[in-house]
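Removed: one protein chain of the complex. Kept in place: all other protein chains.
Order of writing sets the chain letters: A, B and C. Residues in each chain are counted from 1.
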Amino acid sequence: MIGKIKKTAKQILGDGTVSLFLGYGKNSLGDTVPVFIKQEKDVEKLVWDESCYYNLTRYFTDKDINQFEEGPIGVLVKGCDQKSLKVLLSEKQVKRDRIRIVGLVCSGMKNEKGDFFTKCETCDSNNPDGELCDVVIGQKVERKNREDDFSDIEKIEALDPAQRQELWSRYFDRCLRCYACRNICPLCYCNECIVEQNDPGWVRPSASKENNLYFHIIRAYHLTGRCTGCGECERACPVGIPLRKINRRMIRAVRDSFDFIAGRDAETKSPLACFRQDDREDFIK
Amino acid sequence: MEKRLKIVGFLCNWCSYAGADLAGVSRFQYPADIRVIRVPCSGRVNPLLVLKCFQEGADGVLVSGCHPGDCHYQEGNYYTRRRMMMLKNLLDFFGIDKRRFHISWVSASEGKKWADIVIKVVEDVGAALEEITKQ
Amino acid sequence: MKDILVPDLAQIKDIKGETPDVITLKLVFKDKDKRDTFSFYAGQFVELSVPKEGESTFCIASAPSDKGYMECSIKKVGRVTEAVHMLEPGDTVGIRGPYGNSFPIEQMKGRNILFIGGGIGLVPLRSLIREVLSIRNDFKDLRIIYGARSVTDLVYKDELDEWGKRGDIKVTLTLDPGGETEEWKGEVGYVPEVLKKQTPVKQNSIALTCGPPVMIKLALNALDEMGFTPKQIFTTLEMKMKCGIGTCGRCNVGPLYVCKDGPVFTYEQIKGFIEDIF
Partner (left out) sequence: MSLSMDETVFGKKELLQILKSVSDRCVIIGPVMEDEKLYFRPVDCIDDIVWEFDNTVNSIKEFFFPQRQALYELKQDKIRTFEPDIEKKRILLFPRPCDVRAVTILDKLFMGDYEDRAYRTLRENTVIMGLSCRNPGPRCFCLSIGGNPFGMEGMDVSITALENDKYILNTVTDRGKVIFEGKGKRADKEEVQRFERLKKQAEESIKREIHIPKDLLKAFESDYWKEVSEACLKCGVCTYLCPTCHCFDIVDERFYRIRCWDTCSSDAFTRMASGEDSRKNKFKRYRQRIYHKFSYYKENFEEYACVGCGRCAQYCPVKTDIVEIVSTVNEKGTP
């Protein structure tokens, strides 16, 4: 597969279709890292293995990568990354004609310990959507769709409010407010995040149990109806806060209330940006 | 004297605010634990405002707007409905008691309904807080 | 032992409006000892706190020879400064300082001095100009080039007039194109351009500049082109600061901290780090 990836990259870099190619490479420690390839000769840096967990669509909205001005960007996307890409397209954050999508069939990514990520165990998108991709590389794999298994969330819901509060405050107590969760998220692209605004200070910048709680509520709320569950936030978190659980809870809420799943297509508006007259209102007095 | 609660009410100018006014004029009795902020539309109530209230120590928050179909701006309250539904959902998951956050539709003519809602909200918030202090 | 990060309290004695968005506060320390012992050099700054809002860095606008009080001119731009603008005479603020180095007044003696200021950047220069004028005979030619966006944005108008009438100091005022009115008698054009037109003598001279970052950058270039050596050019820099004592780590220009080693630098000191300043 890596041969085909390199060949494709070489080709589109060589004929000038793209000026930059986003892929996976290795650093001197042997860790997989995102690589930014600008020259044909550098395609040899590309790798493909079970540690290519990065969601490279994150770099489309990176203000420091001005490559779009020079020409389209080529990118490797797995099925899960593609969902984020669809949200970005529907939110007009990236133009389809400015990217070349190389879809990769993926049979799961593993963490440093060698275990599959939870998201991979319940993955329903091993095969990228051929209609969206310019090229798809890899043999199609058959996997059972298990993405609607929310039993982990239900376990938390079964607790009473005080217990839930205690559970989360234990996690948020060690939150460093490093914002890795926000910064790695392909959909957290606001020009100025509210946590960095000081007037009014919506969220207090110092890390305390309470301040962190509000930061995480706001983060999760802002991703409601948009998050595709790629789980990069949870992976990036240095102190192991199960952020994906929060996001998945909202994925389920949006699915149940609005019959919407983010990342299904690149056209439908986010559910909080539209409405139906017959939305449920049993919670309203 | 019993300790007063601090409940922030975001009231739509076109309906609930007038409803609350009517409640006053009609001398309907309701607790004074609510502090009213007049907003041009319930759609103006950014969920951040609700969170900020909680963060600054509010015991409860009430967002009140027009009945569906009655929005002065045609559709503001429909957005509110979706937003607040999700916010309520999320707060609940983090263990912030559901009873501390309320949404209501009160029209300009529903002075009595306003008074009843405030009574109910104060009761709910009070009960939620009591549980918290117990623990 | 007193905590270095804890301010002293000062009372606002007077507030003077300079422009629609700049006011000058006259501050007096509440503590008598502090009032008597507080001294500073022209170019130094203080950290001013407003309760509930925060702390920000402001240059001292009064001269060291003005005893018993201190002045700060503050432009409304952000959270703290907006809060400052809401204050009234009699209100209390916190003051830490003075911090930083100062203008090289000894080195300036016996030389021609060129002051180049833009907008609110006149504040630290005003402190220095007042000081220099109080010992006028120690210096040779004095020249001020000061520019602002429009007539209303000129700060210290009364003093500028006064200085202009003195005869022993040449004052050139300029406004950004479009900011002038019909009665305007001064120059029109950006400060660095006006500076180039004036062709000040570079021998035995020292140039001092302060203003918005773009202006400083272009003024430094202009002075450089005119043949001023990097050692002859002094600039006072303003960067985001928090601690004021070189520990919080944000205001550095290379290894030098604006709060501790600055805010007054020679062009020579900062030349290698221009990318990180402007």
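Note that a residue touches a chain if its C-beta (ideal position, glycine included) is under 8 Å from a C-beta of that chain, and two chains touch if they have at least 3 such contacts.
Being a predicted model, the structure only gives us computed values, none of them experimental.
J.: If I'm reading the header right, one chain is hidden. Which shown chains does it touch across the whole complex?
T.: Listed by label, the shown chains it touches are A, C.
J.: Tell me which of C:16, C:136, C:166 or C:250 is the one touching the absent chain.
T.: C:250
J.: Give me the chain C residues in contact with the hidden chain, please.
T.: 1-7, 9, 30, 49, 51-56, 77-81, 92, 94, 212-213, 238-240, 242-243, 245-252, 254-255, 260, 272-273, 275-278
J.: Residue-wise, where is chain A in contact with the chain that is not depicted?
T.: Given the touch definition above, chain A has residues 27-29, 31-36, 54, 58-59, 64-65, 174, 176-180, 182-184, 192-193, 196, 198, 201, 204-208, 232, 235-236, 238-240 touching the missing chain.
We take it that only the chains that are shown with their structure count from here on.
J.: Quick check of your reading of the touch definition: is the inter-chain graph here a line, ring, star, complete or other?
T.: Its topology is that of a line.
J.: Identify the chain whose mean C-alpha position lies nearest to the mean of all protein C-alpha atoms shown.
T.: When every chain is reduced to its C-alpha mean, the one closest to the whole-protein mean is A.
J.: If you tally contacts for every chain pair, which pair is highest?
T.: Result: the chain pair A-B has the most contacts.
J.: Looking at CA centres, what chain is most distant from chain B?
T.: Most distant chain from chain B: C.
J.: Distance-wise, how many Å sit between the C-alpha centres of chain A and chain C, to the nearest whole number?
T.: Chain A and chain C have C-alpha centres separated by 48 Å.
J.: Could you state the distance in Å from the CA-based centre of chain A to that of chain B?
T.: 35
J.: Please set out, as single numbers or ranges, the residues of chain B touching at least two other chains.
T.: Within chain B, no residue contacts more than one other chain.
J.: What are the residues of chain A that contact at least two other chains?
T.: Chain A, residues with two or more chain partners: not present.
J.: What residues on chain C touch chain A, complex-wise?
T.: The touching residues are 54, 78-79, 82.
J.: For a test of understanding, state which residues of chain A touch chain B in their complex under the given definition.
T.: 156-157, 161-168, 194, 200, 202-204, 210-211, 213-214, 216-218, 220-221, 224-225, 246, 249-250, 253-254, 257-258, 271-272, 275-277, 279-281, 283-285
J.: Any idea which chain A residues touch chain C in the complex?
T.: My answer: residues 198-199, 201.
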